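Every protein chain of the complex appears in place save one, which is left out.
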Amino acid sequence: MLGTMLEKVRETCPLVHNITNYVTVNDCANILLACGASPIMADDEEEVCEITSLCAGLNINIGTLNSRTIASMLKAGKRANELGHPVVLDPVGAGASKLRTETALRLLDEVKFSVIRGNVSEIKTLANGSGSTKGVDADIADRVTEENLGDAVSFAKAFSAKTGSVVAMTGKIDIVADSERAYCIRNGHPMMSLVTGAGCQLSAMTAAFIAANPGNALEAAAAAVASMGLAGELAHERMTEKDGNASFRCYMIDAVCNMTPEQLEKRAVYEIR
Amino acid sequence: MLGTMLEKVRETCPLVHNITNYVTVNDCANILLACGASPIMADDEEEVCEITSLCAGLNINIGTLNSRTIASMLKAGKRANELGHPVVLDPVGAGASKLRTETALRLLDEVKFSVIRGNVSEIKTLANGSGSTKGVDADIADRVTEENLGDAVSFAKAFSAKTGSVVAMTGKIDIVADSERAYCIRNGHPMMSLVTGAGCQLSAMTAAFIAANPGNALEAAAAAVASMGLAGELAHERMTEKDGNASFRCYMIDAVCNMTPEQLEKRAVYEIR
Partner (left out) sequence: MLGTMLEKVRETCPLVHNITNYVTVNDCANILLACGASPIMADDEEEVCEITSLCAGLNINIGTLNSRTIASMLKAGKRANELGHPVVLDPVGAGASKLRTETALRLLDEVKFSVIRGNVSEIKTLANGSGSTKGVDADIADRVTEENLGDAVSFAKAFSAKTGSVVAMTGKIDIVADSERAYCIRNGHPMMSLVTGAGCQLSAMTAAFIAANPGNALEAAAAAVASMGLAGELAHERMTEKDGNASFRCYMIDAVCNMTPEQLEKRAVYEIR
């Protein structure tokens, strides 16, 4: 099933509009190309509506937000909604500043998102209206473990019910949930936390997967999350003694580039709760 | 002949001012260093005239344009013209939005470009005043093939005659033309379309080549185009089973770094029409 989602990306080559941060934007573009999609980045208020109209999906990432780009995010999101295009929100660092928290909440209020993809601290911030994000990483106190997995799943389902969005809460165990079902995904590798923007890349790829699989946002988002996790495993398997996080970063994108639907199907590790 | 153009870049180490997008800017800087030039990026209206005065050439790329940087592009372009410095235009995504099309046309109107470098859809948009660019990639209907090559060459020559700029229209077959002669270049590899910003990198490199070869913009631009294509071939030859587009991207820049004038001379595949 997850393999089919990737297959559809390769078949339909969705064009994805990204309003994203300047830290990881190049990796987002390259991972979109790697998975079979096509990226376009545009953040000027004057053009975002036109650009998003050309595209099959929109990815909004607040990683280096500013007053100019916030206006563009709102405009593009609303236009994508009017057109019925899927939209992903990556609330990078929500909880770390009032501007980030309020912008994420405003986006949630004014734009309908197909998927919200963040770490546990970011998602909790959105659910509670405030949070304790440690910069752009999840707070240790928030980590999902085998012990609190049940609670985390319930939380994700409840937040999905409230927002009407699929909730992709990523960490050691990834949870991708709508109001009724949750994929608990156990792919990935600890090295991923040493690469800046693994989360940003996943959000961009999620936009491609849901654009290519209309009406199937839950499975499509789960497939994107499992693909990224598997890419981390494949990248790690390939590492030699002198490789570090920079080579690992290349290998992850390479792994997505070479990933087959069969491989994803076979190596995705998940249960549905 | 093309090899000599590269040799001159290595000898003169031209400093190139780039006003470019934040997606591929790092690759543009590194490929400039790879070919023997030196990059500087500066886009604030307050400083672009001074910065461009220090440089030997200017590269204007509208990939993530906004109102702030458009003003800087115009100012820098005019100053470079006053100083007789060569200027390259990369009209990324012209045709995809009114803002991009109009900005590109305004730049063409107010700044004299030595070279305009884009894909076929972008160049057609500039020639016709409107277009059907699919995001930042060329529309399939626009592709240059062996069948329509003659027409494409005539079109490029006519657009060069109209603008007074060398026209570098890149795709499967690259055409680099002034009003009388066109280099039809058949280097390159399909993998290049899986790397974001191969075109942006080429535009930056073109600015270096024409800066290093004054009075010879046609051959210099052709040499830059052939170098990029050859870099794609060399990068592909080096790929191993697990390499994907991320490793390929490194290998392309590496190939430019190690490219010798003799190698370019020997492996450039082109005819002049």
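For the reader, a short list of remarks on this structure follows.
Order as written gives the chain letters A and B; numbering starts at 1 within each chain.
What we mean here is this: a contact is a pair of C-beta atoms (placed from the backbone, for glycine too) under 8 Å apart; a residue touches a chain by one contact, two chains touch by 3 or more.
Since the model is a prediction, treat every value here as computed from it, not as a measurement.
When the whole complex is considered, the residue among A:T4, A:S53, A:T163 or A:T196 that touches the unshown chain is A:T196.
From the set A:V9, A:V225 or A:C250, the residue in touch with the chain omitted from the display is A:C250, counting the whole complex. Of the options A:N21, A:N81, A:T125 or A:T206, the residue whose C-beta touches the omitted chain is A:N21. Touching the chain that is not shown, out of B:T4, B:N26 or B:Q263: B:N26 (per the contact rule at the top).
For chain B, the residues touching the chain absent from view are 15, 22, 25-26, 29-30, 33-34, 38-44, 46-47, 50-51, 54-55, 68, 234, 238, 249-258. Mapped onto chain A, the footprint of the missing chain covers residues 21-24, 26-27, 63-67, 93, 96-100, 134-137, 193-197, 242-247, 249-250.
In this text, only the chains that are shown with their structure count from here on.
Distance between chain A and chain B, defined via averaged C-alpha coordinates, is recorded as 33 Å.
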